[in-house]
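Below you'll find the structure, written out as structure tokens, and then a few comments.
Rest of the complex left out; these chains stay put.
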Amino acid sequence: MIKAGIVGASGFAGAELMRIITGHPEVEIAFVTANQHKGTAVSDLYPNLTGVVEKNFTIYDPSLLKSAEVVFVGLPHGASMQVVPEIAAKGVKVIDLSGDFRFSDAAVYESWYGVEHAARGMLGRAAYGLSEIYADGIKKAAFVSNPGCYATGALLALAPLIKGDMIHSNTIVIDSKSGASGAGRSPKQETLYCTIDENLSGYKVGGKHQHIPEIEMVLSDLAKEEIAVTFTPHLVPMGRGILTTAYATLSKRLTTVQVIELFSKYYEGKPFVKVLPEEKMPQTKAVAGSNYCHIGLAVDARTNRAVVLSAIDNLVKGASGQAVQNMNLMLGLPEDMGLEMIGLYP
Amino acid sequence: MIKAGIVGASGFAGAELMRIITGHPEVEIAFVTANQHKGTAVSDLYPNLTGVVEKNFTIYDPSLLKSAEVVFVGLPHGASMQVVPEIAAKGVKVIDLSGDFRFSDAAVYESWYGVEHAARGMLGRAAYGLSEIYADGIKKAAFVSNPGCYATGALLALAPLIKGDMIHSNTIVIDSKSGASGAGRSPKQETLYCTIDENLSGYKVGGKHQHIPEIEMVLSDLAKEEIAVTFTPHLVPMGRGILTTAYATLSKRLTTVQVIELFSKYYEGKPFVKVLPEEKMPQTKAVAGSNYCHIGLAVDARTNRAVVLSAIDNLVKGASGQAVQNMNLMLGLPEDMGLEMIGLYP
């Protein structure tokens, strides 16, 4: 069995990594660290792992690294950059789930994250882990920066339109809706049950969310031109799931069926993206707990806009599932190994 | 006391009319009809009205009309047009909550609703009951067509931008999210608890929702030019509330503060619209059960788009509350009489 360590394992992404890796036939957990929960049983924080992951959280220590071939870093941004260079330096494969290594330009990072970058030497060295688009680079990489959850949903919805050169690139509006698990495990007024229940709101409205530069980086890369988007995140009273509704004006007249064909071709052979037939729209619950991304499409002929909806589980395809998918690619394992979980519906 | 009748009172809009009118100091309920629930106690369907509205549903009969000065029609579209002409002919004030009389052109109605219009002679005779915008006409009207819930949220978000001539009118994208009560009381697979719970999806994507022509009618009227919009409704796992996120490209450079000022001025003296200060965004739960509409604003300077969010309770400001507001205007009562209910939060 291949040994995997998880640094920063007490957050939701860490918990999902534990859940997924437990079922992986070729990989097992070497260690789970969480400095603030040192000594705590994993099942005290995650009762679903009772009798399943019988480990305690430990303090992160570089000496742990020799017990693992691959390490997932589930720390918050700002903290991740403190440990990733060391892990990479030991020759251990690293998959970082934070935003710390998604940009090659420190200035971009610093302006959106409001944090000084402490590991500039590592910038530009990670493969961007959007598995469906950058698989070739990921397969060769020893260091992968896993995408943001919103970015994953938005990019899978928009990439085929951009690659197909089908839209006016300055007309992109992305309206995303996320379940509350995206806000993490720390108790805050904003993520209290009584705040979110039966409530719906937008936040960081007006081009302020830190996943914007990541979306623009990839779209610009695919388009070979600079693209700016308007992106609005919303918080929805549910635990898991991101539904992204993306809008763009078509540069020519196309029918819904034609756009579906283009998407189907683009995602041919990609096991986790399902392009739905005409009149079907994705539902977040259909992918809950799974690594799938469902995509639905319609052209608004009256305004000549394409409307693309994508649904993912933010903690799986938007975080830990995609991280394991990237690990599989890096290790030369089948891309979908250990990721066969099916969405929980109802 | 003024007597009000409710025809088609067994749906959610009817139930809310009963709840609201029960607390109105100048109006009382004369009768409640619901043919399919003839003889059933109101509290059997709406247990919140136990010991509060001690009436039974009756069959609709024109002879009831002489007992009321004003009649609300809460029937579905297609059914409403069967009774409204008769009510109006008796000289009773009518407020119709269906879509049947929102358009003057039967062809528009028929193409969006898929139903032949059976009362063409009445078309164009109703005042469109968006109280904040058409109060003058409503005050003089004996027949009001109450707006659709999505239309109310979208129009209150966009009217000041259009009136202020601040946007390129062909760039409007409206992304709306509604709680499940908008889908009504009839049991359907789509509105089952297990379908909606922890789920999020879009429907009628690509310019198919019947509130679109209503939104375009009013925006075009305000702009004095034809406006077409892209509108996507979504279903959110909560009971009440519509959050509308509207996007449009500004025709000049404006700051968020400038746009807020414009909105504040536009809604000055309107008791139910609250324009929020910079950095505050509306939440549906803040208006749940109330007739308020909260509006939040931000300019995305990077793309020069205005982003407007409005929150309403779809059953109150989006239906029955606005209907009572219109009744107050029609009867010369204070606009907010009986509508002082405050949102239930948490």
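Labels A and B are assigned to the chains in the order they are written; within every chain, residues are numbered from 1.
Here, a residue touches a chain if its C-beta (ideal position, glycine included) is under 8 Å from a C-beta of that chain, and two chains touch if they have at least 3 such contacts.
What you see is a predicted model; the values in this text were computed from it and never measured.
K.L.:
All chains share one sequence here; work out the copy total for the full complex from the 2 shown.
P.N.:
4
Here is the rule we use: only the chains that are shown with their structure count from here on.
K.L.:
Which of the residues in chain B come into contact with chain A in the complex?
P.N.:
Touch list, chain B to chain A: 170-171, 173, 175, 177, 179, 194-195, 197-203, 205-207, 228-230, 232, 234, 236-241, 243, 245, 247, 256, 281-285, 288, 296, 298-303, 305, 307, 309, 311, 346.
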